[in-house]
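Note that this complex is displayed minus one protein chain, with the remaining chains in position.
Let's look at chain A:
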């Protein structure tokens, strides 16, 4: 026995013209779209657009938390070009980014490839590599402060086994920034590894098997199949790394306070110092605008390199 259910006939057929019907549908879809976007737009407006406009406006003033302020035009910007602390901070930040980004990306990719194999204890290793990412930077920095302790630190203790003299890692101008770079590379690995791992697992098995059948060795398969397949992810990791390294602050604040001298002073540290220690908010805002421009330039370069890579 079976029952056939028939669609009941409409009591009154629609009289709306087909063209108007689709326009109404589009309009309602547009309204729904805006309604769904509204919370995000509101959030972006309050927490991104307004602050960005405020920074742009403040950068043209001499506001320093006092009762009075004045428009100073572009003098904050011209002052910045003569400010040796700003120059040092910018250089240290760029250097930090140039060293940390490629090395951490390369190490993360290598680890991700390793973790993409069928090995024992895979879950443990994945967790272990991700732990630095979820650990508070202050805790990470405190541990590394002990590692770098000239008297009783692990770094000197380990190196002494090979006959090396103790080093004053963070107190020596020559080694302070490289020491921070090591921590930065280590701390940023977890996120990159997870992203690379996801990308590697998305590489087409068919293509890899085809390449293998065509006689491609492991390296050839990596260069010709895996590498192009993870291209968009590479770009994503690159962009997030650029933004992350340019915003490095907490690590420096806890470990060196920008010292010795200004050897580890980075851009955000300089902005913080100018804004909240020296109370020069207008000046710090101009510095922030320049930082945004520099990040944009780096992202543009990354994008061009990515395009060139794809075209190759």
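One rule holds in what follows: a contact is a pair of C-beta atoms (placed from the backbone, for glycine too) under 8 Å apart; a residue touches a chain by one contact, two chains touch by 3 or more; residues count from 1.
The rule we apply is simple: contacts and distances are computed from a predicted model.
A.B. asks: Identify the UniProt protein name of the omitted chain, choosing among "Xanthine dehydrogenase small subunit", "Twin-arginine translocation pathway signal", "Extracellular solute-binding protein" or "Cobalamin biosynthesis protein CbiM".
C.D. replies: Result for the unshown chain: "Extracellular solute-binding protein".
A.B. asks: Where the complex has a chain not shown, which of A:76, A:226 or A:273 is the residue touching it?
C.D. replies: A:273
A.B. asks: Would you mind spotting which of A:114, A:178, A:228 or A:260 touches the chain that isn't drawn?
C.D. replies: Looking across A:114, A:178, A:228 or A:260, the contact with the absent chain belongs to A:260.
A.B. asks: Which chain A residues touch the hidden chain?
C.D. replies: 42, 45-46, 50, 64-68, 85, 150, 165-166, 168, 170-171, 173, 257-262, 265, 273, 275-281
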